[in-house]
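Can you keep this structure in mind? I'll have questions shortly.
Note that this complex is displayed minus one protein chain, with the remaining chains in position.
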Amino acid sequence: MVKTVFSKGKIVAKTGNEVMAEAMRQIAPDVVAAYPITPATEIVQIFSQFVADGKVPTEFVAVESEHSAMSATIAASVAGARAMTGTSSQGLAYMWEMLYIAAGLRLPIVMAEVNRALSAPINIHGDQSDTMGARDAGWIQIYSENSQEAYDNMIQAVRIAEASKLPTMVTTDGFIISHCMEVAEVYPDADVKEFVGEYKPERALLDYKRPFTLGAIDLQDFYFEHRFQLAQAMRDSKKIILDVASDFKKKFGREYSFYEKYQMDDAEVAIVTIGSAAGTTKVVIDELRKKGIKAGLIKIRVYRPFPAEEIAKDLSKVKAFAVLDRADSCSGTFAPVYLDVVAALYANCASAPKSENYVYGLGGREISMEHIEEVYMKLDAIAKGIKKASTQLEYINVRIK
Amino acid sequence: MKEDKKLTAAELPAGGMLEGGTAEEFKTGPWRSQRPVWNKDKCIHCLTCWIYCPDASIKIAPDDKKTTVVTGIDYDHCKGCGICARECPVKIQAITMEEEKK
Partner (left out) sequence: MSAKMIEVRWHGRGGQGAKTAALLFAQALLTTGKYIQAFPEYGPERMGAPVQSFNRVSDTPITIHCGITEPQFVVILDPSLLDAVDVTEGVGTQGKVIVNTSFSAEEMAKKLGIAKEQVFVVNASKISTETIGKDIPNTPMLGALVKVIGNLDINGVLDDTKSKLEVKFRSKPEVIEGNLTSIKRAYDEVKNS
C-alpha cells in the first residue's frame, strides 16, 4: 500500500514534468520567464496554464528564446523578484553566457532543467550532456533520481539559492523521468509556502531609495576577488544545502544529503552515478547481494558544489568502483563525474581503490540491469585481482566496431 | 592622489554590486585639456548642455520661481569634452572652451 511520509501529504500519479510544474505553482515565484517549446519539456507550458487559469499569481513572460528567457529572469531577479525559469538541451546551451551572468551577479534564480542530449545529431532524449557542460557556470546543480526527488529538490532549491545567493538548477533525466508517470507525494500548498518562506532580497533595483549599480566593468584589480567570492560561495553553500535538507526532513519527513548511499556500509564494489540509472542500479544491487557480491551505490544528488571530501571518505573503503557518466567530455580522457571523483580521492586519501569510468545512455540509449550487472561483475573481478581495471574511458551499449 | 587600500573578497559586496553615486568620489576634472566657461548673463537656461553632458557636470538648481536653471559647471568631474559648448544654441553661445592652464 502506498503511504505518505508527511502526515498531510497526498499521493498522486504524475510525470516528472507535472510534479516540477506543481512545485513551481506552489512556490509561486513573482516572475517566470521562459520559452516554452521544444527542446523545453512541458514544465513551463503546464505552469503557464496554471497562470492562465489563475491558479498562481506569477507574472509569466513568454520570451522569444532561451537567451532572452535567462536574461529576463536575471532582470526580474535583480529587480527584487523571486524568479524562476525552465529549459532543456539546446535551450540550456543557448542560455550559456547568461548562466554565467546570473551566477556572477549572485542571483538566486531557480531553474527546472530536464537533462536532454545536445545536437548534433539532433536528439532530445535523456542524457546529461547539457547540464554537465554548464557545470562550471557557478550554478548549484541538484540532480533527481525520480519524480519525488524532482519535486522535493525544487522546493529545497528555492531556499538553497536564496541563502547562498547562487542560482540553482534542479534536473531530471529527459523522458525517463520527465515523461514517466510515477507515484509521488505532494504536500499542501500552505506547507510548501511556509517552507520556502517569503523572498526578501537584501537589495533590489526597484528600491529606488537605495540605488546601486550591478554588472559594471570589473578589471584586473577586482574581477579576481569577485570570482573568488563566487567560488567561495559555492564552497560555503554545502552547509546551506545540508541545513535546508535538515529543515526539509523535519517538515516533510524525507531525507536528503549531497548524495545517497545504497548498501555502502560493507560494500566492496561500488558504482557512482547520477539520476534515474541509480534506481535501476539499486535493483541490480539487491540481486547481486543475494549472490553474495557486496555491491553498493553512491548516487550523487548535489554535483555542484561537489562533495569531494565526503565522497572520498565513503569510496576509500571499497576495493573497486566505477563511475557511470551520462555525458562524455570528448576531452581525450575521462568523463566529468569521474574526474571529480578521482580528484577527490587523490586529494583526500592516502590510497585509493581501483576505478573505472564508463559512459552510458547518450541520447537516451538504454541502460539495462544486465549492463549494470556486467559493470559490477568486472569490478568484482578487479577487487579479487582476477582482472585489471581499464586505464581508459569505457562505453556501455554502444556499437564501436 | 593617495592609493586606497583595495577591498578583499571578504569585504566586497557580493556580485560586483556597487553603491549608487560612487562616481562622485572619482574626480575626473584633472583629465581636462580644455575647460568650458559658462557665461551666466548670456545663458537662457534651455538646459540643452545639461541634457548632453555625458558626465553630469552641468550644475542645475531651482531658482526663486522654482524653475530649474543652470548654476555652473562641476569642474571636479568635467573632462572638457566640449559637447556643452557645441550644443549651446548658436545664437546664444553661453559656453565657450578655453585652454586649461596647468
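A and B are the chain letters, set down in written order, and residue numbers restart from 1 in every chain.
As a working rule, a residue touches a chain if its C-beta (ideal position, glycine included) is under 8 Å from a C-beta of that chain, and two chains touch if they have at least 3 such contacts.
Keep in mind that this is a model prediction, so the values were computed, not measured.
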For the chain not depicted, the shown chains it touches: A
Which residue of A:A62, A:A79, A:A163 or A:C180 touches the chain not shown here: A:C180
Option touching the unshown chain, where A:G138, A:P167 or A:G364 are the choices: A:G364
Candidate in contact with the missing chain, chosen from A:T4, A:T213, A:Q263 or A:T280: A:T280
In chain A, positions touching the absent partner: 1-2, 11-13, 125-126, 145-146, 173, 175-177, 179-183, 276-280, 282-283, 364, 366-369
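Following the convention adopted for this analysis, only the chains that are shown with their structure count from here on.
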Chain A-chain B separation of Cα centroids, rounded to whole Å: 50
In the complex with chain A, residue positions of chain B that touch it: 6-9, 12, 14-22
Chain A to chain B touching residues, read off their complex: 104-107, 165, 203, 210-216, 218, 221-222, 225-226, 228-229, 232-233
